[in-house]
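Every protein chain except one is present and positioned as in the full complex.
Order of writing sets the chain letters: A and B. Residues in each chain are counted from 1.
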Amino acid sequence: MKPLIQARQLRYRYPDGTLALDAVDFDLFPGETVAIFGANGSGKTTFVLHLNGLLQGEGSLLVCGKPVVRENLAEVRRKIGIVFQDPDEQLFMPTVLEDVAFGPRNSGLGPEEAEQRALAAMKKVAMSDARDKAPYHLSAGEKRRAAIAGVLAMDPEILVLDEPTTFLDPPGQRELVQLLRALPQAKLIVTHDVAFARAVATRAVFFLHGTVAGSGPVDAIIQQFQWDIQLGPA
Amino acid sequence: MHIPDGFLSTPVWVALDVASLPAVGYVARRAGSKLEESRVPLLGVMGAFVFAAQMINFPVGAGTSGHLVGGALLSIALGPKAAIVVMTAILFVQALVFQDGGILALGANIMNMAVAGVLAGWLPYQLWGGGRFRSAAIVAAGTLSVLVSASLAVSELLVSGVSMSSSVLGLSFALFLVSALIEGFITLAVVKGIESINPSWIQKPATAAPAVRALTASSVVLAGVGVLFASGAPDGLEHLSEAIGIAGRQYTLLPTPLADYELEGVSSEWLRRAAAGLIGLALMFGLCRLLAKGIVNRRS
Partner (left out) sequence: MHHATIDRWSRGQSAIHRLDARAKILSLLIVLIAVGTAPTAGIWRTGAGFGALAVASASLARLPLVGVFTRSLAVLPFSLTFAVIVYVTGDAYQASALLIKSYISASFVLLLVSTTPLPHLLRGLERLGFPAMLVLVIQYLYRYLFVVSREAQHMRTAAISRGFQRAGFRVAAGAVATLFARSYHRAEGIHRAMIARGFERHIPILAAERLRLSDGLLVLLTLGIAVIIRTGAMR
């Protein structure tokens, strides 16, 4: 089976000289949901920003078999949908419908067709009633689902979510788990939330100092890197 | 100084709408390289920032406080073209959502605060912001920005026939000067604060050719004198219009009896004020074009 994402020896240095990614090797296969763990500053978000060419480092990176280079960026960005951490930054249009239709419109669809696509995506995340709502009238959970709809409307093959449980209360987190489990795309989830990762991920990788230090079943990785609170009752 | 609807006479607001809106449209449209739509998020969020920053009070002693107006800060941080667009957007939202400033008067408010205020805030920084007097230049930028906006607003009201005695005018100028100075020091403190976080967020003033410096400096002085003359001495406008042969009859700023105003007064007085307003505008526009030319030449 060919990987959807294939990174080999990916290396990136920020303009100020900090080495953020140091020879990252990574594969994501169809049907997988991979959790990315790692301390703050270990390179997780930098890695995510490479996946659709927002940052470009050395080494090789293929998304759906295409190298992430200037000529392929439009296509790569259609195939990989990134949901960033802050939904207020993700939902920038005045109404939910316009926001969800933003991606389809950019990919060249006409207004009506884009609207149909957007409505279908909103239905998938149970947000059909919110079509004319302004983003600031949504709850945190609704914002998160609207942001996911905006990405689903582009019909991507890969979903990338950066800290998706931020701002969500436990019922909101549960809804999100159910939603993600129902979506067929391969998923990459950057998270500190161990319980959430256990509930959705089929595999975990661990970032340490800008490189992948371990990969395997979620529980095994949590054990290996002691990535849990691990204290008894207070 | 957001002028509401109902204060400006028809020729004044019409002329300023006709002048400002296309001017801002032009600024927004051209400048294709710097103001393309990828700058929209930055400009929009910066507009929201100015709104929110106005919620933060600066104690200035004597139990009072001031707040940021923002024209000079924006022009120093984003450059004059972007600042004009952002300030215009702010004025729109203030007029529509907060009833701060009128709709017909938008052209006037845009001319005062978004165009003249931003340019007046940008010039001192551009001229002296790179040298030893950098801090003074930033204070001057904030001060001039507010002072020019307020003076223009008052002259527009006077030209519109809003009666104000000279003692009131003197008092209000003293108040403007104080709040303008406050804006100057707030602008300086905030610019320093921003630079300590990330210096690249503040535009570096370009090094101008001496000729351009002299030209801009003299036009600033001219504009300043003109504005002060027009608003500080309301009779000046009358003299101006008389001098160019429009004024036919004696007229005082204090209102004539109503009947007179209604019957024979209307046409000539109306025309005279319209003419004065239009001439002032033409001068302003010429000045702006001149400045724009200077800026463009320097950039290229």
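As a working rule, contacts are C-beta pairs under 8 Å (C-beta built on N, C-alpha and C of every residue); 3 or more make two chains touch, one makes a residue touch a chain.
These figures come from a predicted structure and were not determined experimentally.
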| item | value |
| --- | --- |
| Of A:Gly43, A:Gly150 or A:Gly210, the one touching the omitted chain in the full complex | A:Gly150 |
| Absent-chain interface as seen on subunit B, which is shown | 1-8, 10, 13, 24-25, 28-29, 35-38, 40-49, 51-53, 55-60, 68, 77, 85-86, 88-90, 92-93, 95-100, 102-104, 157, 162-165, 168, 172, 185-186, 189-190, 192-194, 196-198, 201, 254-255, 258, 261-262 |
| Chain not shown, touching residues in subunit A | 49, 52, 54, 74, 77-78, 81-82, 84, 86, 88-90, 92-95, 97-98, 101-103, 105-107, 111-112, 114-115, 132, 134-136, 150-151, 154 |
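Note that in this section only the chains that are shown with their structure count from here on.
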| item | value |
| --- | --- |
| For subunit A paired with subunit B, centre-to-centre distance based on mean C-alpha positions, whole Å | 47 |
